[in-house]
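Only one protein chain is missing from this complex, and each of the others stays in its spot.
So that you can tell them apart, the chains are marked A and B in the order they are listed, and the count of residues begins at 1 in each.
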Amino acid sequence: MKNFISVHDAHDINALVHKALAYKADPLRDKALGANKRIGLIFLNPSMRTRLSTQIAAANLGMEAIVFNVGQEGWTFEFEDEAIMSGNTVEHVKDAAPILGRYFDVLGIRTFPSLQNKADDYSELYIKQFIKYAGVPVVSLESATLHPLQSLTDIITITETFKEHRRPKIVLTWAPHVKALPQCVANSFAQWINAWGHADFVITHPEDYELDPAFTKGAAITHDQDYALRDADFVYVKNWSTYADYGRIYCNDPEWMLTTEKLLNTNHAKVMHCLPVRRNVELSDEVLDSFNSIVTQQASNRTWAAQAVLSELLANVKK
Amino acid sequence: MKNFISVHDAHDINALVHKALAYKADPLRDKALGANKRIGLIFLNPSMRTRLSTQIAAANLGMEAIVFNVGQEGWTFEFEDEAIMSGNTVEHVKDAAPILGRYFDVLGIRTFPSLQNKADDYSELYIKQFIKYAGVPVVSLESATLHPLQSLTDIITITETFKEHRRPKIVLTWAPHVKALPQCVANSFAQWINAWGHADFVITHPEDYELDPAFTKGAAITHDQDYALRDADFVYVKNWSTYADYGRIYCNDPEWMLTTEKLLNTNHAKVMHCLPVRRNVELSDEVLDSFNSIVTQQASNRTWAAQAVLSELLANVKK
Partner (left out) sequence: MKNFISVHDAHDINALVHKALAYKADPLRDKALGANKRIGLIFLNPSMRTRLSTQIAAANLGMEAIVFNVGQEGWTFEFEDEAIMSGNTVEHVKDAAPILGRYFDVLGIRTFPSLQNKADDYSELYIKQFIKYAGVPVVSLESATLHPLQSLTDIITITETFKEHRRPKIVLTWAPHVKALPQCVANSFAQWINAWGHADFVITHPEDYELDPAFTKGAAITHDQDYALRDADFVYVKNWSTYADYGRIYCNDPEWMLTTEKLLNTNHAKVMHCLPVRRNVELSDEVLDSFNSIVTQQASNRTWAAQAVLSELLANVKK
């Protein structure tokens, strides 16, 4: 694995899942793998689970992790080629990335979309510029349009939870929120579940909330949440802002909040969410505090997903 | 020790003090105790001494410490049960704490009071919610009403300083300040000295600055600072805002600042302060720069207090 920014970097999803589960069973089994190797965790945006789980994953592999919060500890980067830097950006990624690539053996980058300009965000300029100039493996800690460590975690969690000899029915359902959020988690979940191919996959959302077909292709898509939820084994709840007319909130209809009543319709579905979750806005207390919810298990699996990915990337690190 | 949030978690104060002094004599004596264990140091408010000393204490025990500044690096937590999270809080402690409890073997939490609502602050909702939901031992890095690591440090410092075969006279004196400060350090010092029971303990402050009797019960209380200071062996200087009419500054009388002249009245008293201290407001330069001041020794003992507490908590960590 050269970098890890989308499902295309995972040559065998199930092998990666099983590697992660092996780390869950024995976190220190590869304690020597990362000896004298360093990962720089570069945050252009805030993070809790991703940062902590990746730090812990690195430590489990014997790597040193150094966190750098660009906004608080440093200054604003420039990403546009040929920019005349007379404004507020202080350092060009062309200059910063090669140096970070000298200091670190692996780089993790978190960078959110602006939600102002679809073409810019969907070009993934920021993380691609890091990859272009760093010269070391780059792992996405969530980028403008995707969150692959989250999606790998999600499949790990589904795999360890679902033990029947049939394809699970997995539903990704839009949920209300008070802010315009990126499409990353939804895009990435769709991309991974489609690529995985071991599930019946349905996406449901209000009209006008269609995601980029590049990620959803292969899933059944419906605006009828009740219909979608029928017999579901897993319900993944997530808000996202509009994709077509980019970055807007049209419908913030509380009717879309997942409730216990709606779950009656499912096959005792397990409820997933990447967190943080707005309680009683996206998901009711009742659902989150029920046995249906596996959000804590899901979030704790972030460590093993990161550890599996880092162990793959380490194989590509120069001595 | 299951958690460490007040004196009630210290079954034998003197044993804890002597454990701390043993670490001071030989910091690395238990270097293997925390191997492959992690502590998450979660700061909802700023910290210097507490953060650094706890990080060092953990390292001395071979534990990995990871600092997370919630405000700068993450987002605002919600603590109220059943909140409809359509406002500014991004994640409920019910969701964050269990995950932190999966990532870490021990959690340290710093959370200041609002000083707006006494009932809320004195319920210690924030740290209690962490304890309720984290599922791992929690150590207070200062909470809304108490600062037990500071108070343990204070008794360590008194113990190593006072070598006479009698009870020392210890005075806690209110000092002027420019801001409304929490009552934590004063409450906690009173609680610990009272529970310790090896001193004659006097608290002195202006009228209207009475502390919660739940903590001060057992101490002599007077509004006459001169009288209180007479023959004192230790003078602990600290500002706090009002408790009864909550969180106010009534009296900011410079007369209450401790000076060298006032110390003449004492038994060559040692002067203590938890720091940070406003020089020439709370305490004169003359006092702080004199041989009477033991504030640096006191602050440096923070490491050993934290190390003693962490070593006790580690005994309760699941394998």
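Operating definition for what follows: contacts are C-beta pairs under 8 Å (C-beta built on N, C-alpha and C of every residue); 3 or more make two chains touch, one makes a residue touch a chain.
A quick note: this is a predicted structure, and the numbers were derived from the prediction, not measured.
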Inset, instruction - Sort through A:96, A:232 or A:287 and give me the one touching the missing partner chain. - result: A:96
Inset, instruction - Please pick, from A:15, A:28, A:66 or A:220, the residue that touches the omitted chain in the full complex. - result: A:66
Legend entry - For subunit A, the residues touching the chain missing from this view: 36, 38, 40, 64, 66, 68, 72-75, 78, 82-87, 90-92, 94-96, 98-100, 102-103
Legend entry - Those residues of subunit B which, in the complete complex, touch the missing chain: 28, 43, 46-49, 51-53, 55-56, 59, 69, 72, 178, 275-281, 285, 288-289, 295-296, 299-300, 303
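Everything that follows uses one rule, which is that only the chains that are shown with their structure count from here on.
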Legend entry - Mean-CA-position distance for subunit B and subunit A (Å): 39
